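As you look at this complex, bear in mind that one protein chain is not there, while each of the others sits in place.
So that you can tell them apart, the chains are marked A and B in the order they are listed, and the count of residues begins at 1 in each.
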Amino acid sequence: MAMDRREFLKIAGLTALLGVGGKAGFELLAPGAVDAAVKDVPLTAGKKWGMAIDVRLLDDGVMEACVEACHIHNNVPHIGNPKEEIKWIWKETYDHAFPGQENEYLAEGFKEKHFLLLCNHCTNPPCCRVCPTKATWKREDGIVMMDMHRCIGCRFCMAACPYGARSFNWGDPQKAPKELNPNFPTNREFPTRSKGVVEKCTFCAERLAKGQFPACVEAGNKMKPGVLVFGDLDDLKSEVRTALRKRYSIRRKPELGTGPNIYYMI
Amino acid sequence: MLDKALKGSPTYWGWIIVLLGLIGAGFGFYLYQFSEGLRITGMSRDVSWGFYIGQLTYFVGVAASGVMVVLPYYLHDYKAFGRITILGEFLAVASIVMCGLFVMVDLGNLPRMLNIIIYPNPTSILFWDMIVLNVYMLLNLVIGWNVLSAEKKGMHYPSWVKVLIYISIPWAFSIHTVTAFLYAGLPGRHYWLTAIMAARFLSSAFCSGPALLILLCLIVRKATRFDPGEEQIHTLGSIVTYAMILNVFFFLLEIFTAFYSQIPGHMHSIVYLFAGLDGHSKLVPWMWTAAFFAVVALVLLIVPATRRKTDVLAVACVSVVIATWIDKGFGLVVGGFIPNPFDRVFEYWPTMPEIMISVGVWATGFFVLTVLYKVATAVKEEAAA
Partner (left out) sequence: MYDGGKIITGLVIGVGLLLFPVFYNAGKAAKAPERVLTEKAKAAQQCVEPLSFMKTEHMKLLDEWRQQVVRDDVRYYTSASGKVYYKGLQTTCMDCHSNKTKFCDQCHNYMGVAPYCWDCHIAPKENQ
């Protein structure tokens, strides 16, 4: 394909994004970033990606939309049983999302409230420490990334993750039950995985590289603007830093020293 | 010397054929697992390590049979053990063969196994475990083979073997420590997150390895013309005694910390294993069986009258093996995953294919053991003659 048309489409797409996303679009991609990327500089260099979830705006509809968007974009199959299920982002009640925090006299509405859980892209990730092949590693921009080409399926990372964020392909995902996956693969622009490798949320690294928000963020904010605030934690003026300055937030199991980068603004 | 394994009684060949049959069956089931994926096992998103890794852990312990004979002989001049160092070393080799195979059958993508060498990650304990286990196996194989070969020729073994022997002693301690480190450094698994995990691994290794070695010595005494020796067997018995006392004591220390502190994270896995949690109690009968056999073993071992009777010592050793095998080869791994990070209980039980593959691995290990022991005992029989 000729470069000119592709480049044009890229710029046109970005313009559209900037128009729609406004300030947020600018945040993800500084001017000139695309040209830099073409010259072999990663688009997301210098960032420290993180996300703040506005718990007050979370409801079942929003969360289901986020989960669907993620699983559709990333070709995550529905396996249909909890033994082999693969989930990159999911709902969890308060006592299971924050075990140890629950108490008898919890505020009304919290006991049944669901939270959105995903990989925390920790600052100090134990999963990366234990991976024998560096098939999962922490990128400079903060994303704990997966290299499906290298993973040997030892599942040490799954043992190490204190958050249950990782799933293993116990069988061939392309052989998942057809009744549950009628349109599989749901995203033909993106690969699936094979059996025998571990997978998890990658903050949609390939979308970030084009200046787009992760699929869950886009879907969630479409339904309830501001429910998922994604951005550069190192940038004082970013939306996510602004939000975190205004609202009290908690993280999952902070006492373990993993430094999770998903903040729950309650 | 390997040709000595080609001459044997009908019983020997019958045993070899049985083992080969079991290896074949296990391999067949492995092919099924290779094509279908690990979904044919009982492992799940929550209990992502199961029987295979449990057995890997147990047999790393059994490999301590080597050092428990070598250390007294070479460092403390306990001459009697010179008779059976080869049996301890060869058991270590066979054990680590099984460890390697258990890792291999557990991998999701076995063809990529060499990635751990091509793209090593020195912060990963798995990387170091691979190194220490393989080196220890090679050490024992090279040492054992050369010492045996020299004995066959009626000579003293070359001096470089001595260097390897001295290295193998601290190296033996490293295999248990590093394997314990696989578990003891994971922040989310409170059943494993204890400083004495390595100490527990060492103590359980030093009782389970020699216990199995005693049983093998008794079999060797019956099946061949080589007698490992009463004194040797009973000294090993004393070693098993002290190691088992330490092993049980360390476990009771864990119980104290968990239940005196009353911290849920520390208690929950132990409660699941010994009483059941949220209505799930699959492992409870197994853990109490292990506890029962541990008590039986301790009584029979500590009381001199019973320990000194070889037949009763054998019963005690079987008890030790049962207790340690259930605790380290199953309860430890599964218990670490339950409850899961969300405080839920998802139970695990191995499936039939999973067990058959494990049988194939055990059969391979025992095949290696049989062949090596056949060679060793044949050489010793000839040397005695």
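Heads up, the rule we're going with is that a contact is a pair of C-beta atoms (placed from the backbone, for glycine too) under 8 Å apart; a residue touches a chain by one contact, two chains touch by 3 or more.
The model shown is predicted, which means the values in this text are computed figures rather than measured ones.
Of the chains on view, those touched by the hidden chain across the whole complex are A. The residue touching the chain not shown here, chosen from A:Met148, A:Ile250 or A:Ile266, is A:Met148. Here one chain is not drawn; of A:Thr93, A:Thr123, A:Ser194 or A:Thr242, the residue touching it is A:Ser194. Shown as candidates are A:Leu57, A:Ile72 or A:Ala209; the residue that touches the absent chain is A:Ala209. Of the candidate positions A:Arg139, A:Lys224 or A:Arg251, contact with the unshown chain belongs to A:Arg139. With the whole complex as reference, residues 1-3, 6-7, 37-38, 40-45, 75, 139, 141, 145, 147-149, 185, 188-194, 205-206, 209 of chain A touch the missing chain.
One rule holds in what follows: only the chains that are shown with their structure count from here on.
Separation between the centroids of chain A and chain B, computed from CA atoms only, is 41 Å. Looking at the complex, you find that chain B touches chain A at residues 36-39, 41, 43-46, 48-49, 103, 106-110, 112-113, 115-116, 118-121, 123-127, 130, 182, 186-189, 264-265, 336-337, 340-344, 346. Chain A makes touch with chain B in their complex at residues 82-86, 92, 95-97, 99-100, 126, 128-135, 150-156, 158-164, 167-172, 194-198, 253, 256-258.
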